[in-house]
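All protein chains but one are shown in place.
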Amino acid sequence: MNQISTSISPDEIMGVLSQVEINTLASVDSKDLHETLRRCSLAVLNCGSQIDDSKVVFDQFKNFDISIHRRSRGIRLDLINAPSSAFVDGQIIRGIKEHLFAVIRDIVYVHNELQNSTIDLKASPQITNAVFYILRNANILHPGVDPNLVVCWGGHAINRTEYDYTKEVGHELGLRKLNICTGCGPGAMKGPMKGATIGHAKQRHRKGRYMGFTEPGIIAAESPNPIVNELVIFPDIEKRLEAFVRTGHAFIVFPGGAGTAEEILYLLGILLHPKNKETPFPLIFTGPKESAGYFEKLNEFIGSTLGSEAQKKYKIIIDNPEKVAKRIIKDIAKVRNYRRKQSDAFYYNWKLKIDENFQQPFIPNHQNMASLAISRDQPTHTLASNLRKAFSGIVAGNIKDEGIRAIEKHGPFKINGDKDIMLALDHLLESFVAQGRMKLAKNDYKPCYHVIK
Amino acid sequence: MNQISTSISPDEIMGVLSQVEINTLASVDSKDLHETLRRCSLAVLNCGSQIDDSKVVFDQFKNFDISIHRRSRGIRLDLINAPSSAFVDGQIIRGIKEHLFAVIRDIVYVHNELQNSTIDLKASPQITNAVFYILRNANILHPGVDPNLVVCWGGHAINRTEYDYTKEVGHELGLRKLNICTGCGPGAMKGPMKGATIGHAKQRHRKGRYMGFTEPGIIAAESPNPIVNELVIFPDIEKRLEAFVRTGHAFIVFPGGAGTAEEILYLLGILLHPKNKETPFPLIFTGPKESAGYFEKLNEFIGSTLGSEAQKKYKIIIDNPEKVAKRIIKDIAKVRNYRRKQSDAFYYNWKLKIDENFQQPFIPNHQNMASLAISRDQPTHTLASNLRKAFSGIVAGNIKDEGIRAIEKHGPFKINGDKDIMLALDHLLESFVAQGRMKLAKNDYKPCYHVIK
Amino acid sequence: MNQISTSISPDEIMGVLSQVEINTLASVDSKDLHETLRRCSLAVLNCGSQIDDSKVVFDQFKNFDISIHRRSRGIRLDLINAPSSAFVDGQIIRGIKEHLFAVIRDIVYVHNELQNSTIDLKASPQITNAVFYILRNANILHPGVDPNLVVCWGGHAINRTEYDYTKEVGHELGLRKLNICTGCGPGAMKGPMKGATIGHAKQRHRKGRYMGFTEPGIIAAESPNPIVNELVIFPDIEKRLEAFVRTGHAFIVFPGGAGTAEEILYLLGILLHPKNKETPFPLIFTGPKESAGYFEKLNEFIGSTLGSEAQKKYKIIIDNPEKVAKRIIKDIAKVRNYRRKQSDAFYYNWKLKIDENFQQPFIPNHQNMASLAISRDQPTHTLASNLRKAFSGIVAGNIKDEGIRAIEKHGPFKINGDKDIMLALDHLLESFVAQGRMKLAKNDYKPCYHVIK
Partner (left out) sequence: MNQISTSISPDEIMGVLSQVEINTLASVDSKDLHETLRRCSLAVLNCGSQIDDSKVVFDQFKNFDISIHRRSRGIRLDLINAPSSAFVDGQIIRGIKEHLFAVIRDIVYVHNELQNSTIDLKASPQITNAVFYILRNANILHPGVDPNLVVCWGGHAINRTEYDYTKEVGHELGLRKLNICTGCGPGAMKGPMKGATIGHAKQRHRKGRYMGFTEPGIIAAESPNPIVNELVIFPDIEKRLEAFVRTGHAFIVFPGGAGTAEEILYLLGILLHPKNKETPFPLIFTGPKESAGYFEKLNEFIGSTLGSEAQKKYKIIIDNPEKVAKRIIKDIAKVRNYRRKQSDAFYYNWKLKIDENFQQPFIPNHQNMASLAISRDQPTHTLASNLRKAFSGIVAGNIKDEGIRAIEKHGPFKINGDKDIMLALDHLLESFVAQGRMKLAKNDYKPCYHVIK
């Protein structure tokens, strides 16, 4: 395994840090902060890797380190034992260099401005503000621009046919000058960006945006690909999900596994909230004809757990990239009109109601997983919220460092609840396993969960 | 007096504000904040005015108001009874529009991030950090760029010959692709920018920077001229002065009045600090040959109060714009080398020692003015600090709203101290009055101070 | 007199030349071409000079030379004994460097593409095409842009009050984002550009165009100032004048001397042509109140020679820059509508009828001057044409190299014609002399003409 130690010399893309900020990142007193920096930096440098197991990644590069120094022209980064795939002929790839600085920017900002401040991150409106401030600090929010951002969700471990299909959809979106936002990483998170890059090139749309939203827990498993030209690292999965739904103007879901299911349930839970009834919110599930069965299964699961009301929130389009893109264009026009009427910002969906239980960080440990209330005796959107947490736990058990270690120690998570829901859930999860959607290493998947039927 | 009421429609230059921020600026609960916004906005819109008396300006436009609204494309400003000089054929001048948004940006930032935060603004390093954060938030600090920023100080009420001279110096600086930073306003703060604009045009230097640093107390008397393309409003005069000395790479002082004397004393006080002994710090006093006498007087005053050590900190160049510019180029090279050796940032002079008594806000009321310790039984740099405060009070009494009202109520400030210093001070101030350097309305200047001899 | 010999190293602004083109410019066989290059280059480098006598300029720098060499990165220029005023600290001013390459570009183009081609430059439409091709090659014609180009004419030898007035008018035009085109040189050709530069800076109009149209005969007397960012050298005065009237959208005439009168007569002669009767063509004469008498005299002369019809073609506005700019805005809107209706290009006034006798080069030698038909027994626009030639001759006799030499040898030009016209002409010329409008060196003007009364 090739490794490179080098200095990234300062240039104009680097932000400027105060001496206090540099010290904080370097300090032994702020060990957590430095470790977060180290792990996120490693993740960013490790792009192109075929491993989605954070633990393996961290073990593989346990000698990797990063340090920050002030220089006259800005800050300089020293990398020790960095993955060589981030370099071309000894030079770091520019896109990855930008990612490194995005990591520093966001870690510093979240630390200084949010965690150190008087803002109370317990209250729902404060969380929404915090997400806004992180995005604003990352220069993601552009005033004066019409809605054009398509969030693409889907698995990191999809097959070649599905991957090519995500590229084609991205190409059609790019030809229509739409921008792409995904969760970073390979598979359905990379394909649409590649396709859009070619589409934008054909349209001479030189300011194409390829946004990646991630968080420290997942980034090592789903390294941002260097095409991403606006990377944001949120402090946790909940703020990351809120960022998606408040900045995106339309949503496309490709085939995926547990993470994709988490995203879908998160979204449906929000859209089912009575206060969001009137809000136009384009949501399309799509894949090649070979994946039609996947969406049938998913649709069934949603129908049997959340009901037909939930099924009305999305549209399934099979094997027709052009139709997907045309539909998106049409539906975004509705979003535009609605926001205008409401004087709501194009760049941030302030009016969308997000319940606090979608915002509060869910820690996927054995106890929390076991005590999830997955039953029908609660409002549907609350059920959706709890189901989403179940999938969040499975993602952690599959690919996140802490989750993997917990499973190794305590065995699979136990998930309990209404019997029919458990049956449906088990059925869906089995199909994910059968289709190899859980992890990149497909052959020997060992479930990190146990559904109590 | 012509007034216009209109809406400034949102466009790409406008920052994005959270709903909380908009509410804060609009709220009756945050009356001070809204009033600061109102006054600074008025000052910005009132550029080109021939009045440097803040009180008169505020009385003249007491019906002026501004409000902020959220729109889909960003924020919209409503202006009521704004000075018509800010408009061309009913359209606001773009430069002034940018200034309005700079005002909002800085007021919001100072309020949210500094005053509301856990940062302790009493401690010296924290103040230095705060100045850094305000500058960074205003996008003033550009990494990767060689030192090139010349701070130009001097009076707002200078004569035509002196004004033309400041333009010529600006032209020579512009031809050498140097950027300009001043305190905003007319006279010596506008001339160098105009000259540099022409110089930059000849050199096709399209990214010329014309920075204006101001604060709410002075801005109404010294409205930023629309050439200023980077405006920052600091919370008080002390942070503004610190911003000048930490961002500027070279300093030119043109003839001026009490404000200019304040700036010179501030600077000399800092440079006389033992810790700054080795720091290269280019400082040139210059004017047309007709103003040679002015600098003689000033040099004498400095010699007799702070001594010959202080006189070594600057160089006087009379009637030779080209020589000034060449000297600046040569001296900035030394700054560059020194910073490199120290690994200190080009964009912020972290290593310069500024004593806390230069940083703590001085409130120029009758009591504080009367109790200034202006005597030789203290280190020279402390004496400089106290002398600087005396001039700060005179500026307030001359042109700041609060100061003028205080003088109206309680009569002139009393300034006391060592007899010989008082004599020198009185002598200098008399020459300022005689040369019409105190206010724009020159004929009937009535001193706002009384030097006790 | 300071001189510098140096190489201008290649960079991205330089065009690319074929080996044939480089050889042609260097060749002894193409002596005229090299001499034209040498003279125009000298003129460009000599900007800022206080001499408007081409002969003196050429004598002063008779050792100046320029040569062109091919280098890997483009062409390199070697300058020998160049005026040092073109340099700042040994570096050529960028604007002047661009002018040097404009000179080469236009000389090569005119030589290769026009004089060497099969195009017959005798026929009127071919001349109009040639002017178009020269402009296109110089990248002057921008499609897709609304009319916004104001041609400013007026004397190079105006007084300070008039000069300041031209700056104020330029400032008002610049605030309205209008672009400026003049004949290059000092006085009324420089003031509007300076003013517009400041106006554009205030409006953040970063793409302000400051166009200068000149020709080899006049350029040495009226060096382009470095603010000019689009310089074109036409082969002769007639093509230069046609370029003005076909690219400009509005015309302002400031006070001036013989050259200005030539321009006015050229324009009136064209506007009086029956075919141009309906064409909207904004034309304003303006100056400070001190110059009101000048325009009275001019208006009288036009009235008495070309009649009241001619007087209706322009509007005189005294001492009101804002009114001038507002009027221009209003009138350009008419031009825009008219061109739209006619499907005529915004960037080139194809439909304007220009008679061949306005297009054919007039050689101002003693014989041609003496045989000018200045009488009423011809259409008014033909009379205007001949009067314009008379003034063209006077300009040559005043400041052009060949003209000056001819006068030195053969004495003043003789101008003959209808008695009353001769009286009016003599009266006007006398007033020019009395007001010091003929040359920069005002004290000892010796007329180069003799009007036979």
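The chains carry the letters A, B and C, assigned in the order they are written, with residues numbered from 1 in each.
We adopt the following convention: a contact is a pair of C-beta atoms (placed from the backbone, for glycine too) under 8 Å apart; a residue touches a chain by one contact, two chains touch by 3 or more.
Predicted, not measured: the structure shown is a model, and the values here were computed from it.
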Worksheet item: Which chains here touch the chain that is missing from view?
Response: A, C
Worksheet item: Among A:89, A:278, A:377 or A:444, which residue is in touch with the absent chain?
Response: A:89
Fill in: Option from A:128, A:197, A:223 or A:435 whose C-beta touches the chain left out
A:197
Worksheet item: Where the complex has a chain not shown, which of C:132, C:210 or C:449 is the residue touching it?
Response: C:132
Practice prompt. Could you tell me which of A:175, A:218, A:237 or A:310 touches the chain that is not displayed?
Written response: A:175
Worksheet entry | Missing-partner contacts on chain A, residue numbers | 88-89, 93-96, 98, 175-176, 194, 197-198, 201-206, 210, 225-227, 229, 326, 329
Item to complete: For the chain that got dropped from the picture, name the residues of chain C it touches.
Response: 10-12, 14-16, 18-20, 69-75, 113, 116-118, 125, 129, 132-133, 136, 141-145, 336, 339-340, 343-348, 350
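Just so it is clear, only the chains that are shown with their structure count from here on.
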Worksheet item: Line, ring, star, complete or other: which describes how these chains touch one another?
Response: line
Response to the item:
Whole-Å distance, C-alpha centre of chain A to that of chain B, is 46
Discussion item. Just the number, please: Cα centre separation of chain B and chain C in whole Å.
Written reply: 44
Worksheet, complete the sentence: Cα centroid separation, chain A vs chain C, in Å, comes to 63
Item to complete: List, in ascending order, every residue of chain A touching at least 2 other chains.
Response: none
